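Only one protein chain is missing from this complex, and each of the others stays in its spot.
Up next is subunit A:
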Amino acid sequence: MTDNKSEDVIPITVEFSGGLEMLFSNKRKHNLSIPRNDDSGAASNIAFLVSYLCQNVMKDPRKNLFVLDETVRPGILVLINDADWELEGEDKYEIQRGDNILFVSTLHGG
């Protein structure tokens, strides 16, 4: 599983804004290579990406500011290549090579 051969990973860009970047090392844009398949062998989808981000990218211990009840916390918008994830199948969307996934929080103030 930790074997990162190029055909086993897909390169994607993940961005955080609206205050979420504070939870991800104050960095807005992350270029990542995520496993092509999840532990059960299914194609990686947004649900997998979210747990992957929590385990591998997020250093802040306050996971529940990003995830609640095993999904993205209500109030955080997810855009897949600029489209609302609700138009793309929400967390069932299978991630494609080169995808841009943006998480925007609406919860933080000005």
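Keep in mind that, in the parts below, contacts are C-beta pairs under 8 Å (C-beta built on N, C-alpha and C of every residue); 3 or more make two chains touch, one makes a residue touch a chain; residues count from 1.
Just so we're on the same page, contacts and distances are computed from a predicted model.
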The hidden chain: which UniProt name fits, "BBSome-interacting protein 1", "serine C-palmitoyltransferase", "Vacuolar protein sorting-associated protein 16 homolog" or "Cytoplasmic tRNA 2-thiolation protein 1"?
-> "Cytoplasmic tRNA 2-thiolation protein 1"
Mind listing the subunit A residues that contact the chain we can't see here?
-> 17-19, 22, 62, 65, 73-75, 77, 79, 82-84, 86-89, 93, 102, 104-110
